[in-house]
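Part of the complex only, each chain left as placed.
In this document, chain identifiers A and B correspond to the written order of the chains, with residue numbering beginning at 1 in each.
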Amino acid sequence: MSDPFFTPVSGFDLPRFAGVPTFMRLPHVDFDHPRFSDVQVGLIGAPWDGGTTNRPGPRHGPRQLRDMSTMIRAQNGATGVRPFEALNCADLGDVAPNPADVMDSLKRMEAFYASVHAAGIRPLTGGGDHLCTLPILRALAKDGPVGMVHFDSHTDLFHSYFDGTMYTHGTPFRRAVEEGLLDPKRVVMIGIRGTAYDNEDRDFADSVGIRVIPIEEFHARGVDDVMVEAREIAGQGATYVSYDIDFVDPAFAPGTGTPEVGGPNSFQALQVVRALQGLNIIGADLVEVSPPFDPSGATAYLGASIMFELLCVMAR
Amino acid sequence: MSDPFFTPVSGFDLPRFAGVPTFMRLPHVDFDHPRFSDVQVGLIGAPWDGGTTNRPGPRHGPRQLRDMSTMIRAQNGATGVRPFEALNCADLGDVAPNPADVMDSLKRMEAFYASVHAAGIRPLTGGGDHLCTLPILRALAKDGPVGMVHFDSHTDLFHSYFDGTMYTHGTPFRRAVEEGLLDPKRVVMIGIRGTAYDNEDRDFADSVGIRVIPIEEFHARGVDDVMVEAREIAGQGATYVSYDIDFVDPAFAPGTGTPEVGGPNSFQALQVVRALQGLNIIGADLVEVSPPFDPSGATAYLGASIMFELLCVMAR
């Protein structure tokens, strides 16, 4: 049933620590590969942190995510889904940013994702700082605004930093709303917490109709109840899923640049994704994995596990 | 409304990784600074571990707490409190212990805190091993015994170590009760756990009326219920808050010398402080952060987050 070309190498054949590390041991298929047109979901690295205002590192995220993702097996232990049989998945390699030029990088990333989108491939990105989601949305929302389920400890809805710097990892969704890429009424942000500069981002969210669920509410209501609401907000329209690894508590995901204590544990980190089942997911990302802050790779392993869960809900 | 001098530098002006690191980017105000008399809450480092009987390191705690505290922003995300506008806060620098002489150090620390207290400044200390709380209490409880809310995995109520050594980080509260610094009926110890030598400390607590809430009871009852009782015990009298970072589970706070597994998570670590709202807090500390056991600074970041929550309940 499944195409042997798109089947990951099994750990029973080649040990899981061996081999050139691609995402989940999938074939590496670049744009001029003969099987490119057969890909349905493309796993893509966005090695990028030019939008980072605090502690850099996410440019190294894709490589460590690939490395740790070779420990992922073929079947979801909780749901039984076997995504690599349901969909033709491939590693499309990394988009090439320009580490010393933010605006040039945004153009390069948008162009890459536009090609992916044009080929009918749904992207599943491993980032990279959160600014990378802006060019992805520019590529995917060409035909109209999309909904978004956003897991994060920050809203990333700020207007600007440092006297007018408009493009940082704290501003992508402000830009996306301004540019008409997101339908704010179909956007939900879950897990928001930590100290704040002020209420500017939350006021903006309120003014456009974005639903923000802070962590206190998340812990009080529980995963199931929160996710019922999240699915209702996203509805049946085209929906993007953006997952910042700092949504998870830093004990479980230390490898990130702007951690906020008091977050969900790793079981909840998976549960919230499983609860997306049934949405119309046009693409997803897992961003802000920063290897310098977690040389052990534990954060990337959790990140790869979340990417696998995302793939499973995209597969059904 | 707030005094510009006492306003921390914003991360929107100067990136949060930049600048000489003071506690929460507050001004450094030492005893002979012209604005010293205007300070209401003084953040103080106690770089000290001469009382440590097991694994040393807390002498490095204040520096790492300062470093990580520069990631704290101006507003409490959960409660909305903006403590730096409500109170004049400043970094008073470090008390100078004598690392090779315990008794001399106790004198030096008491004298420092007596000066702070005399100036009408409430101290918020970043330690340091737990023995530092004894000279702080000697300075603050000059006019009579105070109550205490104590978060810890150990009671620190032992009589002595090594054939008669009376001053270690396992004995400060035994001494404080003996010296009349604490009113044991107004003392509650929360989170006690781990293997024990024997029942000596618990028997002493019972004999003087200190309430000990072991971790099993904490997990069974939940934060809200436990903290109602804690507030009742402390009452409306002058109350000191002493928070040993090993109260928190070592997965969330590995950087400490005597960890005990099975503790609260980081969300609960913040919740218990928020629940102190309304008490009459005359001073507080966050102790036993030991950087050698957590070079990443994650423990210190949690510690700084707890210090911010302490400041917020002192501010309202």
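Simple rule for what comes next: a residue touches a chain if its C-beta (ideal position, glycine included) is under 8 Å from a C-beta of that chain, and two chains touch if they have at least 3 such contacts.
These numbers were taken from a predicted model, which means no experiment stands behind them.
Novice: With 2 chains in place and all of them the same protein, how many does the whole complex in this file have?
Specialist: Taking the entire complex into account, the copy number is 6.
Note that in this section only the chains that are shown with their structure count from here on.
Novice: How many angstrom lie between the CA centroids of chain A and chain B, rounded to a whole number?
Specialist: That gives a centre separation of 38 Å.
Novice: Could you list, by residue number, the parts of chain B that touch chain A in their complex?
Specialist: Residue list for chain B touching chain A: 10-13, 15-17, 71-78, 249, 251-252, 265-267, 269-270, 296, 298, 301-302, 305, 308.
Novice: Show me the residue ranges of chain A that touch chain B in the complex, using the header's touch definition.
Specialist: 53-55, 161-162, 192-199, 214-216, 219, 249-251, 254, 258-259, 261-263, 265, 293-294
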